[in-house]
Every structure is written in structure tokens, then in C-alpha cells.
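Just passing along the structure, written as C-alpha cells.
Shown here is a partial selection of chains from the complex, left in place.
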Amino acid sequence: MKLEKNSKFLIIGDSIGDFGRARPVGEGLHAGLGTGFPRVLDSILRIKGPEYGIRVMNVCTSGDTSKALLERWQSDVIDLKPDYLAIEIGINDVWRHFDEPYRNEIFISVEEYAANLQKMVDITKGLKGLYFISPYLMETNKKDAFRAMIDEYHDAMKAVALKNGATFIDLQAAFDKYFEHFHPVSMSWDRVHPDPTGHLLIARTIALAIGLISE
Amino acid sequence: MKLEKNSKFLIIGDSIGDFGRARPVGEGLHAGLGTGFPRVLDSILRIKGPEYGIRVMNVCTSGDTSKALLERWQSDVIDLKPDYLAIEIGINDVWRHFDEPYRNEIFISVEEYAANLQKMVDITKGLKGLYFISPYLMETNKKDAFRAMIDEYHDAMKAVALKNGATFIDLQAAFDKYFEHFHPVSMSWDRVHPDPTGHLLIARTIALAIGLISE
Amino acid sequence: MKLEKNSKFLIIGDSIGDFGRARPVGEGLHAGLGTGFPRVLDSILRIKGPEYGIRVMNVCTSGDTSKALLERWQSDVIDLKPDYLAIEIGINDVWRHFDEPYRNEIFISVEEYAANLQKMVDITKGLKGLYFISPYLMETNKKDAFRAMIDEYHDAMKAVALKNGATFIDLQAAFDKYFEHFHPVSMSWDRVHPDPTGHLLIARTIALAIGLISE
Amino acid sequence: MKLEKNSKFLIIGDSIGDFGRARPVGEGLHAGLGTGFPRVLDSILRIKGPEYGIRVMNVCTSGDTSKALLERWQSDVIDLKPDYLAIEIGINDVWRHFDEPYRNEIFISVEEYAANLQKMVDITKGLKGLYFISPYLMETNKKDAFRAMIDEYHDAMKAVALKNGATFIDLQAAFDKYFEHFHPVSMSWDRVHPDPTGHLLIARTIALAIGLISE
């Protein structure tokens, strides 16, 4: 287990992690953490490592891009003084190119995306650990234009993670493996938002990365 | 224009045509025809061919397969005495193989699908015209397993149409052409249910087939 | 086709164009454009002229008069920097005289109406094209007091359009022709707000005016 | 006053009288009578003729034609043993010709309409008084096709009333007079369903006919 006892684990991201979490900070009883992967990760932590006392906090917000995260970084990351930070972002940076093809002023290029990620690293001090959770598409055809661009941003995030000594958590790899057995339409209507099985898959992938469980 | 004046044009199918149509028969004022392509087709008929007085009737039902259509054929087709009949079916025959992979008792094989279509032809007498509207997937990758199976059913419908002298309306071709310019995620969350642009595209494709409009 | 590629086409008007459009600016996915004629026009543009990449934006607001448009002209027209502008206004300028006969302080006279339209022209710079979309009433009796006053405003708009080299789109003519075949009660409860067929008719009339389609 | 004391006054008709009345019989406290003219008539009877003790009962049903009334005549008229009967019907017999132009199997011709009214007279025994309340359209243009057909049915009802010694209550005349001062759009969106002023106008016209009030 790579996390220290009694530490705060903060997750910031987009709708994948939001799923109805409480505002301003999602945590605690009832639906505080929402119904997405942060809730499942919290459950796994309580069941598999109750002695660690890890406190999961969720500040994911639907629709956010890497640019939007930076705009709320002070209140939603710095002020909360996390010990560990997980950044799950990028899908919306890409998606808008395809579902809103005329609104080019809201597009985030891969260069801007990488720069935004680097800026997040630069302005966040005192972390005990930093996790980059990759963008993904539940689409196995790598020639699909949407998937191809996701792969580009995925690789950009990986590069930022490596350069800064952060951990890169590859959700695309996890989903690709899963879809060797099932078609994506069994998990998601839009190939982005997972069903509960997908959230468990994401949470397990993170739990593996922090050493809580093994394959 | 291939339709005779003052005739009834009946559309039977699945959720693509349903979109909130009235029960038991969708037609007439307000939301009677629903908000899908039958409504748009009715509008095009009124605007482009008001002198024909074509009466559009909609008995599409969400979730239906070719098997489900046959089960309600007497009340929903025979009893309504249509002059022209359009059959839009097949997507659910295929979809269940992928989104409900364990429920094999509800799968319709391509052989059963073709046989069902043939049976529809055999038991429907006195039509002035019969239209088969193809299944489709808003997916341009022909190697995608879902798309590949759709293509198989699409071809099976085409064969039944040809064999019986019916008109085959190729929606897959229409969508494929459209997606040369846009990615499918701009039109649909699930690559099956169209947005209003998609419904207009379908209605225009039918209007072309019945000679009401030209390209 | 009279529109240049990759340009913005902005529609400002009243409830005919509003029909649930998003705020502050209606565009993009889902119900952003509302369910009225701007949505249909966007669909026709995508289907018939995908290579042009025309971006439709909708700032129509229910209940607005020409006076109300001017009050929000800066934020809703100037700030959005449209390439093409379509102004659909006038019905409420007239209607209030008949449905609220005692509230004379909210009436807009035909002189004020014409002056408001001229002011819109004067303060809007840099357009590549300007379209005036006429007021109308789904009433074929030209002696009806409401219709007679609509005709007066309709002609006033036409004069402003001609004087300023703008295109005048005559919806009244389009509806009058349609109602040679159908009674207005088949399209509208209040002879103002169209059903989907009416919105398609309006969108087609605009599409004809911009040279996208031909009769 | 032409009604006998402590008698039952039953109103059967369409949506004009329905307006939310209770089922199976609308009467009594709260919203029992609905919010249309039967409620207002009951109020006028209580205020102007409390000593008569007239009991108003409402069995009007939205959408009904003369044919539909006959189908429920036994339960809704005969079984209720009214002393006085008021029949308000005919607008839907006409309206469907214009708003549902293709559904000709639901049209009621003027001959069938007159025959239906005569049948109502023939099968209803023991009345102390019978009132025919005319169909109308809030449209002053007598050349309008809808108004013209309404006038035809209006005259047909008048003829049936005269032939059978019943009282004919001419709502069209009452509305025409009112619209010398106001345009119909000030009273109704669809020129059929009145606002509260219209219901008061109808109720007063009936109250005049039964001699409860004078002009």
C-alpha cells in the first residue's frame, strides 16, 4: 500500500467522477461522493484497508475540461490541502471537437491540454503523491477519429506524468482489455459514461495503482 | 410522385419511428405522429404535395424486433387497411446480441429476421406499394462487430425486398454519406437514435424513394 | 448558395424562433437551438450543405417586440459578431393591439416599428448579409383587423429591407400559399405559433432565400 | 322565470361545458361543475333566484360530437331524470373537417348532425323543458370555411329546435355582438374555448333564455 495512514485523497475531474457528488466538496455519508468511481474507490479502501483511514474527497464536475479545472484549482485543490491528488481529465477537451464541430472557440488543443496539466503540477505544492488518470473512449477502433484524438491526449498526459514523476493510471488499457470480452454498447450508451461495472473497473484500476489490491 | 392520391401511408417499426407517437395509432394533430421521422415525412408531404392528400399513420413501437412486429401485425397493419406500407425494423434484432450478451433467448438470427420479413410480405394483401426501410448504425467502421452484423441484416432485408418487388430504402447509405462530414457523436448519443437532423435525413430519404422530392 | 463558408448565421426574433432555445445563446447539441425553425434550418444546412460549415445561432425570445429586440441588441447581436443576421419580428408589435386592447402603453405603432428596424440596420456593422423575415398571421381573410394590421407591418418591413439592400423573406406569402390547401386550424391553435410542419415551411422559405435549396 | 321550483337542470355537451367537471356527474361543491359556463350559470341561479332551488348538473365531455352524445345518452341523460335538458353540441362535428382533414371516417355531416339531434328529442321523455345551445365560432368572417360550416350546423340545430318546440339559444349571435367591440383573440386562443368572460357571456345568454334575468 503506497498511501500513508490518515491522509486525504482528493479526486478532481469531469463527469466520469461527478455522477451527482455533493457541492462544494463531495464526501462522507449518503450520496456525498456521488455514484461514480470515487464512491467505489472509497468502498474498496474501507473494505480492504480500513486500518489506513484514507479520506476520499471528490471535486469532479460534469463537462469540465483541463482549462476549467485550472479555473477552480485554488478553491477545489489548493484550499483543500490534499495529501494525494488524482486528476481525471481530458475527455471533454477532445469530445467537443466532434459533437460541437462549429464551436471552435471552446476546443482545447493537445498542446494546451499538456500545458494545462503541467501547470497543475507546477502550482500544487506539498503533495505526497500525484496520480494522472487517463482519458479514454469505450471504442476499440483506433482509427475512429474520436478514439485517435483521445489516444493523442492520453499519450500527452502520460508524458506529463513521466516528466514529473507522477503515477499514470491507464484507463484506456483497462477498458480495451475488458472490451475483448464485451462490446462497448453493453457498458455505455455514449461510449464515455460507464455503467456501475465500468465504475468498479475504474476504481479497481486506481486501487491497483495505489497498491491497495493486486490483480 | 409514386403514391396515388388520397391514400393511406402506414409506417410500422421500432423506436426510431416511435418517439412518443400516440396509441393505439399515431396520426393527426399535435403529437399524434410523435417527434420522429414519420412526423417529418408528413410535413414534407403536406408542403411538397398537398394536392395528393396522403394520410400518414404511425404504428412504430420502441424496442420492437421483427418478431414483435409479427405479433401485432393483425391489429396494427391488416386492420388498418393501408394503401402503402413502410417497414422499418431490424436494429433491435441485432442490438440485443451486444448490449444484453447473456440473454440469448431474445436474440433474432439473420435467418429468422429474413423469414419474419418474408412472412410480413406473405400475409399482407392488397397493398399498392411496399417499402422496406433498412436497419443502420451510426458507425462508419464496418469492422465494428455491431456494424458488421447490422450490415448482414441490412443485406438480408434488401434481398427480401428485391425478391418481392418491394422498394428498399437504404438508410445506412444515407447516414454513411452524412458522416463523411460529421462524426456520429454529433448526431446521436448511442449511434442508433437520431437527433432532429437525423430524422429529417430519414424522412428525406423516404421522400426521395416515393418520388416526392428529388436530390 | 449565397452564404460564405464557415460563417455565423444569427437569428434574432420572438417566440416563433424561441421554442425552448438555450440561454444566453441557443446553439449546438441537444435542445440548444430549441424546437422551432432555427433547429430545422440548421438541419437543412447540415444535410444539404455540409461543406459550408454554417454555424446557426438562435437568440429569439418569446414575447419580444421590435422595441424589446433593440434593448438587447448589444449583447445579443453586436457582441456575438455574426456574419449573417436574420431578424424575425413584428407579430407581437401588432398582436397586443388585439389581445390586450386596454394596455396601450405597450403598443408599437407601425411608424415606431419601421424606425426600430431601421435602427437595427444602422447600428449593426460588418455584416456579410442581412435578412428580414416577415411577420405573418395564419389567417387568410385580409379584411380581418389583425391580419390587416399584420399586412401593414409586413409591408413596412419590406420597405426597410428594400431601402437598405437587405433580403426580405416573405413568410406570409408562404403561409397563404399553404392555406390554399389546408385550413389554418390544422397548423396552429392561435394562428401564430406553427406546428412542426409550419416550422419546416419557415425553414425551407429561409433556405430558399439563401440559395441552399430550390423549389 | 320559466323553470319550476326544485327542479333538475341537466347540461350535456362538449369541452365548452366540461372544463374539468367531476365524473361521472359534475355537480355540487368545489370543482364539481368544472370552471366553465355551467358553474357560472349555477352561480347566477343561486344569486338571482335562490328561492327556485334549481339543481344544475353537468355531463359535458371534451371532444364529444353529436354522435358521441348519443352513445352515452342512457347513462348520462335518461338515467339522471332531468326536468330540464340543455344540449350544447356541434363544434366538434365541424372542427374535425378542418383540423384533421385526412380522418374522414370521424366526420359528422350536417345531415347526420340534424338526425342525431332529432334522435335525442325522440328518445328523451318527460322533460319540462328542452334547450338547444348553438355551436359557434369566435370568428366574425362569415366567409371563413370553418365559420361557414358552423353556421350551417347552427341553422340545422335551430330547425330541429323549432320543429320540436324546444328553445334555441343562439350563442353565435351573442358572440358576434360581443366581437363588435373586441377582437376574438382577446377572448380565446383557438376561437373555440372561451376565457372566463366568454363563459359568463354564455351563462348570461342561457339565463336570459330561461327568464332568470333580463338584458
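In this document, chain identifiers A, B, C and D correspond to the written order of the chains, with residue numbering beginning at 1 in each.
Please note the rule applied: contacts are C-beta pairs under 8 Å (C-beta built on N, C-alpha and C of every residue); 3 or more make two chains touch, one makes a residue touch a chain.
A quick note: this is a predicted structure, and the numbers were derived from the prediction, not measured.
**Student:** To what total copy number does the complex in this file extend, with 4 chains depicted?
**Tutor:** 8
Quick note on the criterion: only the chains that are shown with their structure count from here on.
**Student:** By the touch criterion stated at the start, how many steps lie between chain A and chain C on the shortest route?
**Tutor:** So the least number of steps between the two chains is 1.
**Student:** If I superpose chain B onto chain D using their CA atoms, what angle of rotation comes out, to the nearest 5 degrees?
**Tutor:** 90
**Student:** Compare the two sides of the chain C and chain D interface and say whether they are made mostly of the same residue numbers, over half shared, or of different ones.
**Tutor:** Over half of the interface numbering overlaps between copies: same.
**Student:** Which whole number of Å gives the spacing of the CA centres of chain A and chain B?
**Tutor:** Inter-chain centre distance comes to 40 Å.
**Student:** Nearest whole angstrom, what separates the Cα centre of chain B from the Cα centre of chain C?
**Tutor:** Chain B and chain C have C-alpha centres separated by 34 Å.
**Student:** Mind pulling the residue numbers of chain A that touch at least two other chains?
**Tutor:** 99-101
**Student:** I'd like to see which chains touch which, written out pair by pair.
**Tutor:** Touching chain pairs, listed by label, are A-B, A-C, B-C, B-D, C-D.
**Student:** Name, in rising order, each residue of chain C that touches chain D in their complex.
**Tutor:** 95, 98-101, 140-141, 143-146, 182-183, 185-186, 189-190
**Student:** Which residues, counting only chain B, touch chain C once they are in their complex?
**Tutor:** Interface residues on the chain B side: 29-30, 35, 39-40, 42-44, 46-47, 50-51, 178, 180-182, 186, 195-197, 200-201, 204.
**Student:** Which residues of chain B touch chain D in their complex?
**Tutor:** Listed in rising order, the residues are 27-29, 53, 55.
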